[in-house]
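See structure below.
A single protein chain has been omitted; all remaining protein chains appear in their positions.
Just so it is clear, A, B, C and D label the chains in written order, and each chain counts residues from 1 on its own.
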Amino acid sequence: MTKIELDLDLPLGGSFRLVVASQLPGRGITGIFGHSGSGKTTLLRFIAGLQPCKGATLIVGGQPWQSGKQCLAPHKRSVGYVFQEASLFPHLSAKGNLDYASKRAWPGSSPLKRDIIELLGIGSLLNRYPHQLSGGERQRVAIARALLINPSILLMDEPLAALDEARKQEILPYLQTLAAHIAIPMLYVTHSVSELSRLADSVLILDKGRVKAQGDITQVSEMLGLSDPLHPFSILPAQVSEVHPHWKLVCVKSHKASLWLPDTGLAVKTKVRLIVQAKDVSLSISAHQDSSILNIVPARVDDIHSQTDGMLVKLHSEAGPLWAKISLRSAEHLQLHSGQALYAQIKSMALSQ
Amino acid sequence: MTKIELDLDLPLGGSFRLVVASQLPGRGITGIFGHSGSGKTTLLRFIAGLQPCKGATLIVGGQPWQSGKQCLAPHKRSVGYVFQEASLFPHLSAKGNLDYASKRAWPGSSPLKRDIIELLGIGSLLNRYPHQLSGGERQRVAIARALLINPSILLMDEPLAALDEARKQEILPYLQTLAAHIAIPMLYVTHSVSELSRLADSVLILDKGRVKAQGDITQVSEMLGLSDPLHPFSILPAQVSEVHPHWKLVCVKSHKASLWLPDTGLAVKTKVRLIVQAKDVSLSISAHQDSSILNIVPARVDDIHSQTDGMLVKLHSEAGPLWAKISLRSAEHLQLHSGQALYAQIKSMALSQ
Amino acid sequence: EPLNLAVASNFAAPMQAIIKGFEEKTGQQVRMSLGASGKFVAQIHHGAPFDIFFSADQAKPLALLEAGYGASDTVKTYAIGSLALWSANPDTDVRQQLQQASFRKLALANPKLAPYGSAAVSVLQQLNLVDATQSKWVQGENIAQTFQFVQSGNAELGFVALSQLIGKAQNARNLWIIPTNLYPAIRQDRVVLKKSAQKPAVKAFLDYLQQAQPRQIITKHGYALPEEVKNAL
Amino acid sequence: MPFNPEDMGAIWLTLKLASVVTLILLIISTPLAWWLSQTRSWIKGPITVIVALPLVLPPTVIGFYLLMLMGPNGPVGQFTQAAGIGLLPFTFWGLVVGSVCYSLPFVVQPLYNAMSAVGARPLEVAATLRAGPWERFFTVVLPLCKTGFLTAAVLGFAHTVGEFGVVLMIGGNIPQETRLVSVQIYDHVEALNYSQAHWLSATMLVFSFVVLLALYSLTAAKKSVGGQHDKD
Partner (left out) sequence: MPFNPEDMGAIWLTLKLASVVTLILLIISTPLAWWLSQTRSWIKGPITVIVALPLVLPPTVIGFYLLMLMGPNGPVGQFTQAAGIGLLPFTFWGLVVGSVCYSLPFVVQPLYNAMSAVGARPLEVAATLRAGPWERFFTVVLPLCKTGFLTAAVLGFAHTVGEFGVVLMIGGNIPQETRLVSVQIYDHVEALNYSQAHWLSATMLVFSFVVLLALYSLTAAKKSVGGQHDKD
């Protein structure tokens, strides 16, 4: 457990000031979320010791990294940092960059270098110099380098922004496993809500240098889910109850309901987090049996918000609180009103964990 | 019309070779799509004149930019280039960077500097130097700079990768309008299928330096839609037939069917492109009247592919060819078979254009 | 232990020959440092390991003696330089050109630093040519530089040391050996440094200088010996 | 101790020479350094070395060879005479030529290094912003190489002020024309006028300190960013 306790007040060049007094969990992935210029990079730099801050406190796993004037030098902090720009050493080849890290790796069990290289698909690039790599290739080498130092915290500043979807889908689960198995905490800056909701156990939302919300992702999910008001979503904590290898589905229990979702190799009892996009939830008065929609959950209308582009319906469902986004026409058609009992339909294929 | 004719064969450092012989349309947005390292940046650099290539041909709007050994110098090519890394001049403030471009702008009607600055939200940063800006802020200044040169082609290398969703949603429509109204062609490199399908009129898909597919987005949509086999989608060309301000919906005609989608201010007769994610299409045997799903389209099963995580169903619907992704369980439940007649249900809120 | 001599640059050639003879005769090793006299004075003030200083003038050995660095009774003239007016162009009549001041540049050594320079100024004063020529003077830091000014043709004529012309074929037009009555004798003095006064090698070298062979070398190189000058007067 | 008029003349002449030489050095070295920083030709190495080569000869000897070259029988001298410029030795412009030759490497090298450090990207960006080669040079390379130019100017200026071997040889120590402070100080030392030498040396040191510090502060005062291409 490498809990991170932070307390800083850091003015930067007159117009910007980052104020954070907070505790970040010592395991799992903490998403750092916020608009461009909200202070995410600055926060990571402070934790790595690259951004000095007078009188701040930073305690990591009980060890004081900074307390007032006493400040642990950056190279004595066991962090792996993926910078927002790849920042490879220009004088070293890709291999040289990786070796630089692995030679200096912190002691302890570490993932195999070979595996990391393979996962990131950089095996054929090792002899190239940074200026001979494409943007995405550089970023992948930088990620590998940060992993190879075998740190006790990983700081990642939009590490996947330069990568294509397929590549992201390969790397994301790996980072997830890493955070879970090696049990090192990871601070993960991203602009992508889907990356965030998929990866993060806990979230810190920054806004203009202040903490706007913080906590377990389910705690902040309402705020997070509404952070982009036009694309709201809900997060349902759930647990795998059954595995159906034949159907390639698993059944999870969320609140009182059972939901089906694609089997991605989850074992029974695994805790998962379902992200349900409001636009993926449809409503029906009766429960239809002849459709491909597997998840049909009894629900009650809690509240109805009118938005510029439709209606946002807050539901109390058997699976937990849910947002549904429907058109005004559908709302009128269904004569939607608060307290109404109906069914929420969620395509299992639209569910991600 | 600034049609771009390309013919190049460019070896880069032994292991990579970019071969493109192609014509890109002279108006609208051409998406350049491909995995990391597939040659997207190299292609843009060649067009801008920054990457020399022996014996290549490049004709832009009838004007030969390169033909064999004759090669127009980069500064004589009317391009606006947003580099993959922001690449602001470090010795100039944000304002200095913008002025550098506006002072040298190509003649012709150009968007107002004030408007560009406001749209990109950089008005308060103008006096800062690049090292005082956040990653996203730098990228926004770089985009503004490329627009201010008032070019006759825009080359954009993942310009929005560093930006948050909200910011993207602001800038995307602007770029769209720009491409449409000022009628300059834009080559837009992106990894994001949603950006691509939203923005691009035509697409060039690169794979390991070769053109894998090219053409109007609807022509390549099948390949594009399957480019990430786990997240397939379909693209339906459509035209607005009715506007319903009361419901905040528009009705569009796609093939033989009418579909409802959120009103984003589209006028009647506007041509739109609907992106329908396979996971958003559900199937039912009968047409349900009591659900919030507005778009229920008669369809026939054309083909069924088994995938690792479910079934991919190819449909001939009245709205055009559609992919639907359903679970094996639903497929068995509905006794799905080729030729079967059923209904495809698409939530209007899940539709984007 | 070698004998260390500090020798004014203009006397390099004869001294080299003299040392060769001395070494052959006595087996005593001699190391000669060449340089400007003024520099040697500064160096001797700060502990330079020289035994005998052969200056280009009389003032500097005297100054050293007064400052307490020289051994008393060791200051002595070892050679007397002769001044010549010379042009590198064999067709130039140097005397005529000097009289008419019909030249672009006249080279002479810096009178403040080199005795050959002050001698040259005396000659011009005697001939009443200072005002007519002063604007055309170019001064070398030492007599060697002055010679190079003339030899490279950059100065049409110049006052050089006769010793510099030895062995170079000249005619009567482009070389004028200045009569000694037009300038005070250019006496070059030497002094033994106090700390070396008792060294046997010093004594041996000074003795050797009195012998015929070195004296011959000195005159062969275009210098006069003090005794001879006295005789001539 | 006040200066005698000769000293004053020498000081004035020195400043004039150092300024002119520094200016000419910058003008010559800029394209040379730029070419060196951009070329991939094999002659880059030899040229780089040749620029530094005069350094290995003693200044007086360089002066000696320059005297021969620029004299009436030397090739340069023949040329200048034919061109109607006359002979260069013993003139102010002769000193300028000599000093330029001898101080060249101290100006070329810092410029070359600074220009190499600019990298390709800023130039590429400028090219896409319609800046032609000259414009790129003036609007991007020059400002990014400010520190390099400062170093070059400081070294060139200081070295010209202090250099005297070359100048002694081709100058001829003519008052108001080629008698520089360095020569003057040297003369004082040689003539054992030590107090005069100390005084003049101290003046030169203090004066140069002030000039160089002003030059330095002036350049440093404007936002100095060269080299730091990005911060996260």
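The criterion applied here is as follows: a contact is a pair of C-beta atoms (placed from the backbone, for glycine too) under 8 Å apart; a residue touches a chain by one contact, two chains touch by 3 or more.
Please read these numbers as outputs of a predicted model, since none were measured by experiment.
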item	value
Hidden partner chain, touching residue among D:66, D:100, D:114 or D:174	D:114
Option from C:55, C:82 or C:164 whose C-beta touches the chain left out	C:164
Touching residues on chain C - with respect to the absent chain	4, 6, 9, 12-13, 31-35, 39, 42-43, 45-50, 142, 144-145, 147-148, 164
Residues of chain D (touch criterion as defined above) contacting the omitted chain	45-46, 48-50, 52-61, 64-65, 105-106, 109-110, 112-114, 116-121, 147-148, 151, 154-155, 158-159, 161-165, 182-183, 185-186, 189, 197, 201, 204-205, 208-209, 212-213, 216-217, 220, 226-232
Contact set of chain A toward the excluded chain (per top definition)	48-50, 73-75, 77, 79-81, 83, 85, 87, 89-91, 100-101, 104-106, 129-132, 135, 145-146, 149
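Here, only the chains that are shown with their structure count from here on.
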item	value
Between chain A and chain D, centroid-to-centroid distance (C-alpha), Å	59
Residues of chain B touching at least two other chains	85, 132, 135
Touching two or more other chains - residue numbers and ranges from chain C	none
